[in-house]
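With one protein chain withheld, the remaining protein chains of the complex are depicted in position.
Letters A, B and C mark the chains in the order given here, with residues in each chain numbered from 1 onward.
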Amino acid sequence: MSRPTTDGPRVGIWLIGARGGVAVTSIAGLIAQQQGLADGTGLVSTLPPFANLPLVEWNNLVVGGHDIRQAPLIDELERLHTQSRVLSPALVESCREELAKIESRIRPGTLWNVGTRIKQLAEPAAAGRSSDSGINNAKSASDVVAAVQADLAAFKEDNALEQVVVINLASTEVSPEDTDAWPATWDELKISLPTADCPLPASSLYAIAALDAGMPYVNFTPSLGSALPALDDLAHQRGTCHAGRDGKTGETLMKSVLAPMFAARNLEVMSWVGHNIFGNLDGKVLDDPANKQSKLSSKGNLLGDILGYAPQSHISIEHIESLGDWKTAWDHIHFRGFLNTPMTLQFTWQGCDSLLAAPLVLDLARFTLLARERGETGTLDFLASFFKSPLGEGDQAFAAQYERLLAWVNSYSE
Amino acid sequence: MSRPTTDGPRVGIWLIGARGGVAVTSIAGLIAQQQGLADGTGLVSTLPPFANLPLVEWNNLVVGGHDIRQAPLIDELERLHTQSRVLSPALVESCREELAKIESRIRPGTLWNVGTRIKQLAEPAAAGRSSDSGINNAKSASDVVAAVQADLAAFKEDNALEQVVVINLASTEVSPEDTDAWPATWDELKISLPTADCPLPASSLYAIAALDAGMPYVNFTPSLGSALPALDDLAHQRGTCHAGRDGKTGETLMKSVLAPMFAARNLEVMSWVGHNIFGNLDGKVLDDPANKQSKLSSKGNLLGDILGYAPQSHISIEHIESLGDWKTAWDHIHFRGFLNTPMTLQFTWQGCDSLLAAPLVLDLARFTLLARERGETGTLDFLASFFKSPLGEGDQAFAAQYERLLAWVNSYSE
Amino acid sequence: MSRPTTDGPRVGIWLIGARGGVAVTSIAGLIAQQQGLADGTGLVSTLPPFANLPLVEWNNLVVGGHDIRQAPLIDELERLHTQSRVLSPALVESCREELAKIESRIRPGTLWNVGTRIKQLAEPAAAGRSSDSGINNAKSASDVVAAVQADLAAFKEDNALEQVVVINLASTEVSPEDTDAWPATWDELKISLPTADCPLPASSLYAIAALDAGMPYVNFTPSLGSALPALDDLAHQRGTCHAGRDGKTGETLMKSVLAPMFAARNLEVMSWVGHNIFGNLDGKVLDDPANKQSKLSSKGNLLGDILGYAPQSHISIEHIESLGDWKTAWDHIHFRGFLNTPMTLQFTWQGCDSLLAAPLVLDLARFTLLARERGETGTLDFLASFFKSPLGEGDQAFAAQYERLLAWVNSYSE
Partner (left out) sequence: MSRPTTDGPRVGIWLIGARGGVAVTSIAGLIAQQQGLADGTGLVSTLPPFANLPLVEWNNLVVGGHDIRQAPLIDELERLHTQSRVLSPALVESCREELAKIESRIRPGTLWNVGTRIKQLAEPAAAGRSSDSGINNAKSASDVVAAVQADLAAFKEDNALEQVVVINLASTEVSPEDTDAWPATWDELKISLPTADCPLPASSLYAIAALDAGMPYVNFTPSLGSALPALDDLAHQRGTCHAGRDGKTGETLMKSVLAPMFAARNLEVMSWVGHNIFGNLDGKVLDDPANKQSKLSSKGNLLGDILGYAPQSHISIEHIESLGDWKTAWDHIHFRGFLNTPMTLQFTWQGCDSLLAAPLVLDLARFTLLARERGETGTLDFLASFFKSPLGEGDQAFAAQYERLLAWVNSYSE
């Protein structure tokens, strides 16, 4: 059932935030898989249960993207190697040539409603770049969407791509308030687009651009993205699909694995404290209380869902320069057992953030492209195991989420 | 469907090792549930999915058992309170009267093939007690089985019990070697019983006594118990059922919860080191290398089963007096992620061992009695989530094991 | 050289915050020492090097104090026993009678400039109590000082005490700003006292009352207390002494023990993150960012002092109800070794806060009373090992601080 490597149509992965840590690691990982330098460890889609799915082959994938900074891709890769002591020197060298090609496919992104912290990241020069598709001179949200769509169309055409999946890997935005009060249908929401004060954040404009063009969209970040009923409506109208949000790679993954055990054993979680420290650019953005709030709400929902009650819970995220990409999380879980006995579980997670995220980005690209090909529309609920705040229905226990992924695979072979 | 509390037939729980930490805590827990002093936390069988099962009511349960020591039950309870700082003074007081009654139902146990460490626990006096059912003068394994059966029959009759479940909570025996070479049918195995050098350990003789009398049997310890094809054969012949072995309460529970995550994410576990320290009597017995070996093999199997390969694994168990019943486990998991990146998860578990075990003992009694009532025979595979080395078929991932328990419940309501 | 137990003059310990956790534990500890129920563990002053110092005997100590709440002392003791599972039931019982006597010696305290969080603790009724020495109707800081001094004088006279040491154990106040700009001499500072807007906080007014009356004063809290040049001036003028501030009982103790090792081995501390969680009343007050700031500055100074450079440092303190008095601190120290190699030390400290503090309170009372008797004036620098932010001169390494205490002892025997 699997396609030969060299045949098959070429498809595109378009990364929003293409110069960031997760994006560059995803690109390096893709190159490594293409060149036979990686053995698939960390990738879900290479596990046995997925062996017979007609997933896109590594060699048929082409990368492009948007970013608001101009730092060369290779610099980020070298920074990861030098500062965080990951990736072999050989791998870094092998990526050099291919990264240069991808450079030419990265276009200026939009700063529409991203908040001041992210604006500070953007180089002043960015505004007036000759290569600009007009995105930085946009007078309305519609202009932004149009510029993004122009970039996507050019990417597709230039590279003769059959399909393009758009994946948001940009810095975590400040979350707009009162989104519950926003219109729930696309027809109503789109009215605000042509205005200069459209409240939609950048992540949602990128999502609109993708979905409106019939492309599948994945939001790997806590930003709003496609998490609005009106955007789901748009996806359905255009016959495309989307998934998100916020990749589940560390502490929250652990929560979704451990909390079901406490529930199944009738052990009462009295408090769950999580303390995260790390030192990359993502952490610097999250160091701003406004941006951090988006991440905290994304991380905070699942305990109540799984346990059926809300224990006292505290999560902190601190930017500690020396750690680089090494996210260290300490969790302290205080629980009550039989005959009122308090007990404690503590864990320390020392994971390299980008290297946990990157394989999931590649998996999500492959799964989402296949779902799109098969005509699935709206939220892809079977991808819940990949996200901290999954769009769609379903419980948050990791094992149950993974069962749903396997069930989706089985539905294919039937 | 549930029975009124005061009605219904009375049933018995017969504890092997009735004066030990887990046994006494189970008894105290049962009294607390009977007197309305406990809120069910820590018990699985009181969770919502089990609400409509016709499980035996707390008030209909009567306790008796065997032990080789004569230390009063109340002493063990007070020791737990004073040394390990668990159980409220009020609860200890409430148990005093009931414990005295149960005292009178505890009979001398057998030391047949238990190994020297356990023999040292037994009071010399024990040998010639007038109350002796002959168990200490047994000349053959058949004599032991007969003495045990006499005790069980008297317990059943004296207390007008409809059924009795026998639960092994005795110290971990030294494991006999070469059990694979032993006969696989009951008819062949039973030939060795009338001899003076029958190699079966005490735990298996207790199991034979129970199963042969048609009673259900649960092995909460790593000892051999009913884990022989010939004993499963016996259970089938007598139309009864059994489950085991080794209650899953701490580090191994965590392994069966965490290892599936590594598998599902294709993260390669390179090594898994577990270091357990605690200071109760169980720990003192396990401090003997021969006895410890039984525990280690029981703990050691599941990683390979779940992961599909065997990472380097090390488990140590040390008796540290000052910790009393507080089992502290430190686990260090070294895993390899995408692009060859080594990462680390560590956890520290601080649980009170007897209070983790006791509710499971009560749950197992209830579930097993119900299965017996419904006529299930042989190993009760749906109870796998309770054991480190589950008898019967099925994978070792905790979530999957718990699903099997729920499926069993559902089969009842159909 | 040591005095017989029954002879010797009686001396007083006056506790500000007498109904709080540390105060009540200190009182219970004193009673236990008086009644022979405690073996001296945790007390510094009972160690061999101090055996020949003429320290006040336990039986010669009488306790009184101020508080702004009216909760009975015995309630706090029972809360510690029940919620935090410390202190034996026997000890609680033994304290009952003596606590009742001490009750009668607790007087209403002042809320002058304590901040809103602490004001909320005070019972409304407190304002108009008949027993009031006028402290709640004070129109100026002078009135407050006079009321406090009246209480101290009555305590001394009623109990025929030779001397009284005043120890601040009250909730952490919000720190006043710009204290550097305040007058450095007592004569200048006292001008502000008779005014209604005197900016001195309650802790400093208590300190003034004590020092002005020639009594020694100890500040066990991060509040300002006597940490003003003008108050040191006052102490010198009145021939008395003082010490502080903020008892060093947990994470900061560990810092002052570990940081010198990194310095002595030339290992560069790149970052030091500390995360503290606990659930007592102290924690509730510290949960207010304004009050927390006082604690954080107190904890934050020593790394730079010891290392000679300031690594990135982060300290958080969170109130987690379920932990009660059990302060759990996780510290993550990231350091750089030879040839640029990053390494990590993590520790978890699980200490019962009041039981770490109480013996130090008793030690400080004894040492300070002896210093006063010998005529030492101003800051007692030899007590630095007891404090997070020691008043006076000297480096912050714990071992060096302890050496200074021993040197002081030796100076006595010369």
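Definition applied: a residue touches a chain if its C-beta (ideal position, glycine included) is under 8 Å from a C-beta of that chain, and two chains touch if they have at least 3 such contacts.
Just so it is clear, the structure is predicted and the values come from calculations on it, not from any experiment.
Chemist: Touching the absent chain in the whole complex: find that residue among A:10, A:85 or A:238.
Modeler: Spelled out, the listed residue whose C-beta touches the missing chain is A:85.
Chemist: Considering the complete complex, identify which of C:78, C:98 or C:268 is in touch with the unshown chain.
Modeler: Counting the whole complex, the residue in contact with the absent chain is C:268.
Chemist: Please pick, from B:120, B:137, B:312 or B:411, the residue that touches the omitted chain in the full complex.
Modeler: In the complete complex, the chain left out is touched by residue B:312.
Chemist: Over the whole complex, note the residues of chain C touching the chain we left out.
Modeler: Given the touch definition above, chain C has residues 25, 28-29, 32, 38, 40-44, 46-47, 86-88, 91, 253-254, 257-258, 260-261, 264-268, 336-341, 343-352, 355-356, 358-359, 385, 397-400, 402 touching the missing chain.
Chemist: By the contact criterion defined above, which parts of chain A meet the unshown chain? Give residue numbers in ascending order.
Modeler: Given the touch definition above, chain A has residues 85, 89, 348 touching the missing chain.
Chemist: By the contact definition given up top, give the residues of chain B that touch the hidden chain.
Modeler: 85, 270-271, 273, 275, 277, 312, 314, 316, 318, 320-323, 328, 330, 332, 334, 336, 342, 346, 348
As a convention for this text, only the chains that are shown with their structure count from here on.
Chemist: Please indicate which chain is farthest from chain B, where distance is taken between mean Cα coordinates of the chains.
Modeler: C
Chemist: Counting only C-beta pairs in contact, which pair of chains has the most of them?
Modeler: Going pair by pair, the biggest contact count turns up for A-B.
Chemist: Looking at chain A with chain C, do both copies bring the same residues to the contact (over half shared) or different ones?
Modeler: Over half shared, hence same.
Chemist: Need the CA-centroid distance for the pair chain B / chain C, whole Å please.
Modeler: 50
Chemist: Could you state the distance in Å from the CA-based centre of chain A to that of chain B?
Modeler: For chain A versus chain B, the centre distance works out to 46 Å.
Chemist: Which residues belonging to chain C are in contact with no fewer than two other chains?
Modeler: Within chain C, the residues that touch at least two other chains are 85, 348.
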